[in-house]
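Worksheet: one structure, shown below.
Excluded from the complex is one protein chain; the other protein chains are retained at their positions.
Let's turn to chain A:
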């Protein structure tokens, strides 16, 4: 058995410490560490289901698979097909709600 198999699946954090993280990266790490990112993702997931966005994406995927044949489609193909439409069709109200939540988090984290 190869010795590398027993290594943990994530790299040492120290390796990446050399370069200074940007503000965006810092915020992202803060979000993850506090668990807020998990909650935001759960909220987003719920909102996208409620507004029908998920069903819409599902329909596009189904149509694409029907067109190509179900053995000739990969997850990457599907992601590639729905990404532009998916990004464009997220309702503004949901974006605003999430932005609001992130702002609130930043204020509370800065204090």
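Going forward, a residue touches a chain if its C-beta (ideal position, glycine included) is under 8 Å from a C-beta of that chain, and two chains touch if they have at least 3 such contacts; residues count from 1.
Criterion: contacts and distances are computed from a predicted model.
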*"Mannose-1-phosphate guanyltransferase", "Ubiquitin carboxyl-terminal hydrolase", "DNA sliding clamp PCNA" or "Gpi16 subunit GPI transamidase component" - which is the UniProt name of the missing chain*: "Ubiquitin carboxyl-terminal hydrolase"
*Positions on chain A where the hidden chain makes contact*: 1-2, 4-11, 13, 15-16, 19, 25, 28-29, 32-33, 37-38, 47, 50, 70-77, 79-80, 83
